[in-house]
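Complex shown without one protein chain; remaining protein chains in place.
Think of it as A and B in the order they're written, each chain with its own count starting at 1.
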Amino acid sequence: MEKTWNNKAWFLVLPVLVLVAFSAVIPLMTVVNYSVQDTFGNNVFFWAGTEWFEELLSSSRFWEAMVRNLIFSFIILAIEVPLGIFIALNMPKKGWGVPVCLVLMALPLLIPWNVVGTIWQVFGRNDIGLLGYYVNALGIDYNYVQDPFDAWVTVIVMDVWHWTSLVVLLCYAGLVSIPDAFYQAAKIDGASRWAVFRYIQLPKMNRVLLIAVLLRFMDSFMIYTEPFVVTGGGPGNSTTFLSIDLVKTALGQFDLGPAAAMSLVYFLIVLLLSWVFYTVMTNYDAER
Amino acid sequence: MARIDVNHVRHSYLPNPQKDADFALREVHHTFEDGGAYALLGPSGCGKTTLLNIISGLLHPSHGQLLFNGKDVTNLSTQERNIAQVFQFPVIYDTMTVYDNLAFPLRNRGVPEADVDRKVRETLEMIDLASWAKKKARGLTADQKQKISLGRGLVRSDVNAILFDEPLTVIDPHMKWVLRSQLKQLHRRFGYTMVYVTHDQTEALTFADQVVVMYDGGIVQIGTPAELFERPRHTFVGYFIGSPGMNVMPVAIDGKTAKLGSQRIELPGVPKAGSGAIELGIRPEYVRLGRDGMAVSISKVEDLGRHKVVRANLEGREIAAVIGEDETVPADPKVRFDPAGINIYADSWRVEMGA
Partner (left out) sequence: MSGANERTTRQDRVSETTASEALASAMSQDQIARLMRRRGEESRWWWIVPTVYIIVLLLPIYWLINMSFKTNAEIVSSLTLYPHQPTIANYVTIFTDASWYSGYINSITYVVMNMVISVAAALPAAYAFSRYRFLGDKHLFFWLLTNRMAPPAVFALPFFQLYSAFGLIDTHIAVALAHCLFNVPLAVWILEGFMSGVPKEIDETAYIDGYSFPRFFIRIFMPLIASGIGVACFFCFMFSWVELLIARTLTTTDAKPIAATMTRTVSAAGMDWGLLAAAGVLTLIPGALVIWFVRNYIAKGFALGRV
C-alpha cells in the first residue's frame, strides 16, 4: 500500500512508546547498570567494569547451558516442523471436522506453562503417571528424575506436545489459502501426491514455515517454566537451559552483577536473532 | 483429439436434488465435434463452469454420461481423461522455470527426457516464450503465465481436448486481443478440440466456430456467431448477445401482420402457431430510423464512435436503434422494422415463419 509521509503519526505511536519504555527500556537500563558494578549488599555499589562479562564468557557453566539450549532447540525444530507439516497436510479442509480439529489442537497452547510442566511431571512419573508406568511395564527403564537421558526425552516430548500445534496451525493457514485451481491443474498435469506437495503446497507454505521455524527457535531458546517444573534443571545440571541458569543466578542467589551481565549477553543474542528474523522476513516480502 | 458427447448430463451440488431448481446443470445433451472450437457463453451462475468441470472430470455428474470418441469416460479420473485445462487465474508452479513448468506434465507421465526436451522446445516456440525458458515463472506477467498454463496442455500432443475457464479475466485489455488471436491461430494450425467458457460475448463470438449459449442451467442455443445474431432461438439470447441487445415487445399476430398497440407491422411470413405470450424481437441494427413508418419520440442519442445508438419511445416502450456515425436523427422521427430482422417468439422461444 502506498503510504504517506507524516511525522504526526508519532503521536499515534506515543502510547505504545510510553508503555514499552516503562516495561522494557527502564528495566534494561537497570540491567546495564548492574552489569558493570559489584555490591556487598546495603545498596553499596562499586564500579566493576567488564569483570562480570569476562567471568561469564570464561565460565564453563554458561557455555554448557548455551550448548544445551542450542541442542535442545535443534532437536525440537527437527521434530516439530516436519511433524507439524505432516499433520497440517492431513487436516480436513471443510466440514465439521475443521473447528473440532482446530480447537482441540490449539488446546495445549492455552495451558499455563507451569501447568504444562505439572501435567508432564505427573504423566511421566513411574509410580502415578500413565506414561511412566506403562513405559516401565514394557521393560524400558525410564525415570526422568534420575536419568539425564530420560529427563531430556521427557522435556523434548513435552515441548513437542506443547508446541507442535503452533506449527500445525500456521501451516494449515498457509494451506487453506491455496486456490482450488492449483490442485485441479496438478490433477490435470498428472502430478503425484509428492509433486503436489513439493511444487504447490511447500512453496505456498514458505512464508508461514519461516515464521514457524523462527518463532519456535526463539521460544525454545528462552524456555524456562516447563523444564523447570518437570526437572528443575536436573538431574544435576543436565536440563539447565540458559533461562533456568539465569533465574537461578538472579533470583536464587541474588548475584546481581553476574546475572545482569548474563542477561545482557543473552539479550544481545536474542537481538541478533530478531534482526536476522526481521531481515529475512522483509527480504522475503520484498521478493514477492 | 476427440469428439466429446455429453449425454443427458445433469448435475447438482446438493446431495439429494429434488426439484429442477436444485440442479446447477439441468440437462445438457450435446456433441462437441473433434477439432471444433466451442465457446460456452452465459451469465454468471448459468452452469457453464459446472459443465466444463464435468467434461474435465473435476466434477462427477449426478446423472448422465460422458463419451470421448464414443467411449464412456464418466467414471474416469481427470488424469485418465487426458485433457488440458486453463483456469481463470494463472496456475503456474512458481518455484520452477518456464521450461520446467512445461516439462512437468510430461515428466509426471514418465516420458523420456529427450522427448520432453523436444516437445517443450516446440511448445515454447508455439506460445512465443522461447527466450524466457530459463527464467523463474514467478516474475512473469499475467498473460505470460496464462500462456504457460496453456503450454502445459499443448505440450502433451495427445490431449483429447483443451478446456478454457474464462482464461482472459486477469489479462490487460490490449493483451486480450493478442492472446485470443494466438489461440485462434493455434487452433487452425493444430486442430485441437477446444471448449472455451466465458461471459464475454466478444470473446465467445471471435473465438468460436460454434457458440453454446447457456442460461439457468441449460443450453438455450447452439450456433455460429451469425446464427446467434440473426436468429436468436430464445429471447434471452437476443438480450444477451449484441450491444445493445434485441428489442423485444409483446404483439398480437394477425396472419402476416403483427399488431403493436395501434401500429401494424408487416412480417416476412406467417408465424407457425405458438402458445403463450407472443413477442416480436428485432435487433437495433434492423430498426430503420427515417421519415416514414411508426412515430417515435427520441429520448437519448449515444455516440459510440463507430455508430450511434438511438434510444426512443415507441407506443410507450423503450426501443433502441443503431444508425451510422454520419446519419442524423430527423426532426419528426419515425421507425420502420426491416422484415429480414424480425423474429417472433411464443413463450420466449422462437417460432418459425412460413411463406
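Just so we're on the same page, contacts are C-beta pairs under 8 Å (C-beta built on N, C-alpha and C of every residue); 3 or more make two chains touch, one makes a residue touch a chain.
Everything numeric here is computed off the predicted structure, so don't read it as measured data.
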The one residue from B:Thr31, B:Asn69, B:Asn313 or B:Thr328 touching the chain left out of view is B:Asn69
Need a quick check: the contact residues on chain A for the chain that isn't drawn. 1-10, 12-13, 15-17, 19-20, 22-24, 26-28, 30-31, 86-87, 90-92, 97, 99, 101-115, 118-120, 122-123, 127-131, 133, 161, 164-166, 168-170, 172-174, 176-177, 186-187, 190-193, 196, 208, 211, 215, 218, 221-222, 224-225, 229, 242-244, 246-247, 250-251, 256, 259-260, 263, 266-267, 270-271, 273-275, 277-278
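Please note the rule applied: only the chains that are shown with their structure count from here on.
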Which residues of chain B touch chain A in the complex? 56, 58, 77-79, 83-85, 87-89, 91, 93-96, 104-105, 108-109, 149, 152-153
Mind listing the chain A positions that touch chain B in their complex? 179, 181-182, 184-185, 187-192, 195, 199-200, 203
